[in-house]
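Note that one protein chain is taken out, while the other chains of the complex remain in position.
Now for subunit A:
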């Protein structure tokens, strides 16, 4: 991926993907954690939306990975210490992995319980695996623990972004916020 031209900001389509997915993923985490506890009448509706938006996010992350491959990205500041560059690289890779594994484990978990997922009341997803209680247990626990890992990574990621924006005051945070050419 030697497409990193000397641009200062993420292009609009990358920012659109980043922020729409950020909002959806944070909502999915909050809805997910609430609905597994809730006995309220909205619970089955929330579960249905969770599955539909989860599938949408799976499609979006695939689009995003393709976009990432095709699109130039801003370089991190040259002054940044090597360990921070490495940390950024690792967190970003882990975030992409989590964005793929969350919906996949959710889908696998539902297949292992023999359930058909209907996306936004319009079409059915195929079963990825046959019903199997042990596979259900594995993917159910995976989905739950992965969610907490993702939360930790998002906290780290947001703190790092704010660290750049507030403390270092370099271009890293603004590169994901603005499109304007530098003044």
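Some points to look at:
Just so we're on the same page, contacts are C-beta pairs under 8 Å (C-beta built on N, C-alpha and C of every residue); 3 or more make two chains touch, one makes a residue touch a chain; residues count from 1.
Definition applied: contacts and distances are computed from a predicted model.
When the unshown chain is looked up in UniProt, the name that turns up among "ABC transporter ATP-binding protein", "Catalase-related peroxidase", "Xanthine dehydrogenase family protein subunit M" or "Heme-copper oxidase subunit III" is "Catalase-related peroxidase". Touch with the hidden chain on the side of subunit A covers residues 34-41, 43-44, 47, 113-116, 118, 124, 126, 131-134, 136-138, 140-141, 155, 159, 162-163, 166-167, 169.
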